[in-house]
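Single-structure report; data block below.
The complex appears here minus one protein chain, its other protein chains still in place.
== subunit A ==
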Amino acid sequence: MHVCQRCVSLLLSRPLSAAGQQSTRALHQRSHLILLQHSTRQSPVHRLSQGHSRETWRHFTDHQAASPDVYNKTDLAQKKVVPLNSDVHRISSQVSLSDSQSIDLDAAVRASPLQEISEEEAVQIQVPSALPPESSTLRPYVDKSETLSKLVQLGVNLWELEQRPNVGSMLVRLDFHADVAPRLLFLKDLGVEESKLGRLLTKNPFILTESLDNLEARVSYLKSKKFSKQSVAVMVTKAPYLLNFSVERLDNRLGFFQKQLGLSAEKTRDVVTRLPKLLCGSLEPIKENLKVCELEFGFRGNEMQHIVTTVPKVLIANKRKLTQIFDFIHNTMDVPHSLIAKFPQVLNAKFLRIRERHLFLEYLGRAQYQPSQPNYISLDRLVFLPDDVFCSEVALAALEDFERFQKTL
């Protein structure tokens, strides 16, 4: 109260001249109000903890019940929110109404926030929403929105999602109980682990807008193709977009793989379970890769089948990189087709790694890739051992020597 009086004395001492001073006056009134409210802020907290009080009083808070997607706290009806603007206008209008020569102190006293107002008046007060109507991030909405807070608690990366166009707005508009919860329960029934749900939703937020009937139809189609419940769960986890594709598309692709690769149904299921991305992407690059393997590389049918069942990634690998690796292995390292087909993992490795290790072995005189010869080094050991194990066991040299050799290439 001591502070208010000082403010009031300030107002008194200031001579009033023109209407141009109205803004400063309004500011003074505003600060006056804020000071009053700060000093009275201690009392509301105590009041609340003592139980309900039907007394209505003015208190400026962040809370508003206007927007529909706000986490509802309906029992907070005791707090009434007052917009500062209307008070200021009222006061400033009162002041301007009065004579420009003197301040009407009664006006300021009349609009005390502790003044009791009737219920009807309280209900009519318009509450401005503190949430910005548009924002480039989801940060201002996370604390207020039930959907967004629950998603964060699940582990969904909201920052990554808001970089994608329109996804942020879509998430803010979702209703947790109507849209999100049924689909989460559906995924849980499917067998998807809870720890993986966050990553799944980060990769594919559109699963929350797909209709439940469609999702169930696709799952039942996959089960009708004799995919076990567990394998369906694994497929959905590995390829989050799987259930967004229509039944016809899934059917088309499964048929293509079975026909083209000439594999049995069991093996096709196995390949698709390990790499469900095959069902999601387009078929043209896969057809090109198959043609390249057959015509350019010269693999026979059964060799191709073995390669695809061991390393399905060859079907979606980059054609240029695959050609580079095969060219090096077949022409420079002189490894025949049969041996490559026996160890197809080598087609999945990094080209630089294969090149450096092979040249090191050649420099040491240990580059022997024929199984019939002594000191034979199998291709998978060449490629998949970590550096220190490779140096000690395969090359029989020190790691520093390998690094020094790398700097001479």
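FYI, a contact is a pair of C-beta atoms (placed from the backbone, for glycine too) under 8 Å apart; a residue touches a chain by one contact, two chains touch by 3 or more; residues count from 1.
Operating definition for what follows: contacts and distances are computed from a predicted model.
Set against the options "ER membrane protein complex subunit 3", "Integrator complex subunit 14", "Probable tRNA pseudouridine synthase 2" or "dolichyl-diphosphooligosaccharide--protein glycotransferase", the UniProt name belonging to the omitted chain is "Probable tRNA pseudouridine synthase 2". Interface note for the absent chain: among A:S220, A:S246, A:N318 or A:Q406, the touching residue is A:Q406.
What subunit A contributes to its contact with the hidden chain is residues 45, 48-51, 73, 75-76, 138-140, 142-143, 148-149, 152, 155-160, 351-352, 356, 387, 403, 406-409.
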